[in-house]
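A protein chain is absent from this complex, but the other protein chains hold their places.
Presenting chain A:
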Amino acid sequence: MKRISFYLLALLMVLGIYSCGTSTTEQTFDTSKIRRASAEETEQIIEAFILAEDSTTIDIPEGFYSLSTQLILDNKKNISIKGAGMDKTVLSFKDLKSGGEGVKIVGQGITIEDLSIEDAPGDGIKAQHTDGITFRRINVTWTNGNKSKNGTYAIYPVQCKNVLIDECIASHSKDAGIYVGQSENIVVKNSLAFGNVAGIEIENCDNAEVFGNVARDNSGGILVFNLPGLPKSDGKNTKIYNNEVRDNNHKNFAVPIGEDPNGNTVTMIPPGSGIVLLAAKDVEIFGNKIHRNKTVGVAIASYQVTGFPAEAPNWSPYTTGIYVHDNSYERKSFSIPDFTRELGKMVAVYNAHGFGKAQDIVYDGIWDENLSKTIDSNPMKICISENMEGLRFSRFYLMEGEDKIDSFDDYQKFQNCKVSVTTNLSFLQIP
């Protein structure tokens, strides 16, 4: 232990610089040349949201709209909100004076498409208590040079049903770019998330598919979490497939650089994380390109690793029923794992392959001792069916606290099993 600490110190000093993580302020579109909409035009848009009648379309013509109040669609049915294109219609909330999000939607059968949302102080666009919500070709971003001023979530459906996020772009949010929370029946496809702390996050949700997306240059690419103490207490059944999860080596800017993580779980995500599962239930991960994430490709963890109280009604802190198969892995060369977060250090220092070596798959090895005395019987049903040749796998032993951390390259225990994860996307056929 002492020796490790010594190495740690020495290496931290030398390699600290390399492990800092990257940062980007890349913008997909240049919106500076778009015609500035007049105050009257902007007021018309605000009115259109307030006066919207069921089964109508709100057209937002080409222009850069500078809003100082929120756009709220309140409990309407079958409304289509339509811009002239992500590079043509921009709703800027840089001057917003109050309110938690730029655009807020509540209702039934709502579609919003072809526009950009910039610089909302809180969340970009939030949909709540909505049955049938489609985001299509929506670009949500922040243009601040200093990313610590950016908002929380870019695209944020919560407590919704039948959610489709298609061909969207979410960048530079301080938490998750695309965040689906406490919802059911979800598809996130063909979208791009970059420069966020978390690219795409599915939290306390049931029945979700995430496919055909690119999650790159975030701190963590794709996350499936279940957090305690929420009205939707636990979630299950998620498929993550055919995504590109690459180069997620961005600094974790959810708290100011140099500050310790706060109570937001995302602040603990080590830069260089591909796919992270936390207290997740029934997740299938396959056909993804998991490339050049400098700390870990796939991380399977229970909530206990956060160190936060892990008890809540109708909720379990364990990650169970995981099936990881047929993904492509590539480690980042000339690089060392993250040392800025505890979980990064754990991987870097205690993995089963050697100090400072990035891992392709890690499992925190925390299991429910009520189910089994040992982990050998794979009580949490973690199934890994990959060609392990050349891959680095680490199963940690954390059951006796920090002083007895150990790790093993015993992937065999978790092979030769399957978990059947069922999702149902029939809602997509509903016009």
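Here is the rule we go by: contacts are C-beta pairs under 8 Å (C-beta built on N, C-alpha and C of every residue); 3 or more make two chains touch, one makes a residue touch a chain; residues count from 1.
The rule is short, and it goes like this: contacts and distances are computed from a predicted model.
With the options "Sigma-70 family RNA polymerase sigma factor", "Fe-S cluster assembly protein SufD", "Putative repeat protein (TIGR03806 family)" or "tRNA-specific 2-thiouridylase MnmA" in hand, the undepicted chain maps to the protein name "Putative repeat protein (TIGR03806 family)" (source: UniProt). Among A:Q27, A:T56, A:T69 or A:N144, only A:T69 touches the chain left out of the display.
Touch with the chain omitted from the figure is made, among A:S98, A:S333, A:N370 or A:S426, by A:S98.
Checked against the hidden chain, the listed residues A:A312, A:C383, A:M399 or A:L425 yield one contact partner: A:A312. Check A:T31, A:T134, A:Q182 or A:S302 against the missing chain and you find that the one touching it is A:Q182.
Of the residues in chain A, those that touch the hidden partner chain are 40, 43, 46-47, 49-51, 68-70, 72-75, 96-100, 104, 106, 121-123, 128-129, 148, 151-153, 156, 158-159, 174-175, 179, 181-182, 203, 227-231, 254-255, 259-260, 262-265, 267, 308-309, 312.
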